[in-house]
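Worksheet: one structure, shown below.
Only a single protein chain was left out; the remaining protein chains are all shown in position.
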Amino acid sequence: MAIVNLKNVTYKYPLTDAPALSNINLEVKEGEFVAIIGPNGAGKSTLCYTLAGFIPHFFKGELEGKVEIAGVDLKSSALNEWVRNVGLAFQNPFNQISGAKYTVFEEIAFGLENQGVPRDEMNQRVEEALTMTGIRDLADRSPYSLSGGQQQRVALTSILVMQPKVLVLDEPTSQMDPIGTREVFGVIRQMAERGMTVVMAEHKIEWIAEFADRVVALKDGKILLQGSPSDVLTSRLLSENGFGISRYTSTAREALKHNLWPKHLHLPVTLQEAADGFGGKK
Amino acid sequence: MHERLSFYVKRDSFLHRLNPLTKLTLAFGLIFIAFFSPWYWAPQILFLLAIIPLSFLGKVHREYFSAAFRLILPAAGFLFLMQAFFQPIGAKAIFKFWFLDITPESLMFAFTNASRIFVMVSSFTILLLTTHPSDLMSDLTRRGLPSQFAYVIISTIQIIPQMQAKAQTIIAAQRSRGLDTQGSFLKRIGALVPLVGPLVFGSLVEVEERAIAIEARGFTSTRVKTSLREIPDTSFDKILRWFLILLIIAVIAARIWL
Partner (left out) sequence: MKIEIKDLHFTYPGGVEALRGISLTIEPGEQVAMVGQNGSGKTTLVKHLNGLLQPTSGSVMIGDWDTKKVAVAKLAARVGYVFQNPDEQLFSSNVGIEVAFGPRNLGFPAEKVDALTKDALALTELSDKTSTNPYDLSPTWRKMVALASIISMDSDIVIFDEPTTGQDAQSVARIAHVVAELKKRGKTVITITHDIDFCAENFERVIALSRGEVLLDGPANAVLGQEKILAQTYVDPPQLTRLGKRLGLKKTVRNQEEFLAALKK
C-alpha cells in the first residue's frame, strides 16, 4: 500500500528558471525505508521539503504534479495540518531547538502542546518517546547544553512523539562527529525496526546499505536510478555521474580487472560483503 | 552563559506561586503609579514600600540588589546626570561645569525621571527573576496573545548568548585573514564591515531554519493549544489583579483632581 505518492512532480523555486525537481515519480510503501542519494544541488533537500509540505507552502514557487501522502493531497492542504502526518528533521541540530523551552522534556512536549494534547497524555507520550530513543537521562537538561549528537536525538524525539505517518530526514548526520552519527543512526534504526515509513537523504553509503529497502539516485532534479541498495550502489551510472560510492565497491571494481574479485559475484557495498568476496579469493 | 539563558531563578516563594499575568499586572501597576501619580516622591516611596518588600517576598533579594547596584543604579545615575545638565529649565544655575549648568528645576526633573526609570527597571527585573518565561508566554497565549508574538520575545532572549558566540567565531575567522581588530579607531570601524555581513546572513539562515523547525512542530496550528506546565490562577490572583487596576484608576483620578 503506497503511503507516499509523487506523480510527475516538477518544482521551481521563486525567481529561478531551472526547475529544482523534474518529473519526479516516486511511490513509498508503508513501512519502507527509502534513501535518497545525489551530489549537492541534485534536489535532495528540495524533495525532502516537498514531502514535508514546505514546498510549496513555505517556500512558494511553482509546483506541478501531484503530491499525496496518506491519501491527502498536498496542494489542497494547509501546512499546519500537513505536518501532523509528515515529520521533518534536517542537518543542523542547533536550529531545530525551538528556543521556547528550558528543558529537554518541555522541548519534546512542545509539538504536543501545539496539537492540543491533554496534559496527562502529553506526559505519558513524552516519557515513552524519551525511553524509546534512549535519552531519558537528558530530560532535565537545557537543550542548549547538549552536544550536536544529543541535540539531533532530541530533535528526532520531538518529531517522533507527534506520531507522524512518514518521517523525512534531510542529511541528519551531516554535521555530526562519528559518535553523534552513531547515536543518531541508532535512533533511526529503532524507527525502521518499528515499521516507520522513512525517507532519508544521505551521503553516508555504508549506513544506507544497512538500512535502506530502496535507494533513489537523484541528479539535476531528476531520478537517475532507483532500486535495491545492492543494485543502485554498485551501478556504474553512479561513478559516471559524480556520485560518491563505497570504497569497497570501487576497489572491488578495480580488483575485477586484475582477477582479484570473483567474476560471478555481485560487487560489494558493505564490509561484510567485501570480506566475503575477497576472502573467498584468498 | 549557556545554561543561564534568562533571569529566572527557580525558587519556592509567594511571588513564584502567583499567576504570571498577576505579576505582569503588578509590574505594570508599579510603573504606572511611578510615572503618573501626582506626588514627587512616589517613585521613592514605591521603592521602599513595594520594590524592596517584593524582592524579599520573591526570595530574590540577593539577585535583585546585585543587579540594582551593578546595572540599574549606574544606568539611572547616568540618566540623572544627563538630564540634570541638559534639561533647559530654570533660570538660576546652582552649579556650573564648563558650558553646562544645573538649576534647581533641572535637578528636580532629573531626579524624578531617573527615579521613575529606576522603579520601572526594578519592577521588570523582579518580574523576570520570579517568572518562568515559558510560563508567562503560555499564560498570555492562552488568554489571546498571538503565539507568534510570544515566540519572538522568548526566542530573542535565548538567542542573544548564541549570537554573541557566533560573533566571536566570525571575529576569529577574519582576524585569521589578517584583519586588524586593534589599532586606530578608524581602522576598527572599517574592521566592522567583514564582521557584520556574515553575522547577519548567518543569523538569517538560522532564523529561517528555526521557523521551519517550529512549523514542523505545529506551531502555527489553529487548534486550541494545551500546556505542559500547570499555571495556577487562584482567586487571590484575580482579586489582586482587580485591586491593582482599581489602584491605577485611583492614581489617575488623583492626578486629574489634585
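We just call them A and B in the order they show up, numbering each chain from 1.
Everything that follows uses one rule, which is that contacts are C-beta pairs under 8 Å (C-beta built on N, C-alpha and C of every residue); 3 or more make two chains touch, one makes a residue touch a chain.
Here the structure is a predicted model, which means the values were calculated and not measured.
J.: When the whole complex is taken into account, which chains on show are touched by the absent chain?
T.: A, B
J.: Out of B:Ser66, B:Thr156, B:Thr169 or B:Thr234, which is the one that touches the chain we can't see?
T.: B:Thr169
J.: Per the definition of touch given earlier, which of A:Pro118, A:Gly227 or A:Gly242 contacts the omitted chain?
T.: Final answer for the missing-chain contact: A:Gly242.
J.: Mind pulling the chain B residues that touch the left-out chain?
T.: So the residues of chain B touching the missing chain come out as 166, 169-170, 172-182, 193-198, 201-202, 205.
J.: In the complete complex, which positions of chain A touch the hidden chain?
T.: 38-41, 91, 147-148, 171, 174-175, 177-180, 203, 206, 242-248, 250-251, 254-255, 258, 260, 271, 274-275, 278-279, 281-282
FYI, only the chains that are shown with their structure count from here on.
J.: Report the inter-chain centroid distance for chain A and chain B in whole angstrom, where each centroid is the mean of the CA atoms.
T.: Chain centres of chain A and chain B, defined by C-alpha means, are spaced 43 Å apart.
J.: Per the contact definition, I'd like the list of chain B residues that touch chain A in the complex.
T.: 2-3, 5-6, 132-134, 137-138, 151, 154-155, 158-159, 162, 206, 209-230
J.: Taking the complex as given, what residues does chain A use to touch chain B?
T.: By the definition above, chain A touches chain B via 52, 54, 58, 79-81, 83-84, 87-88, 90, 92, 94-102, 105-106, 109-119, 122-123, 142, 144-145, 155, 158-159, 162.
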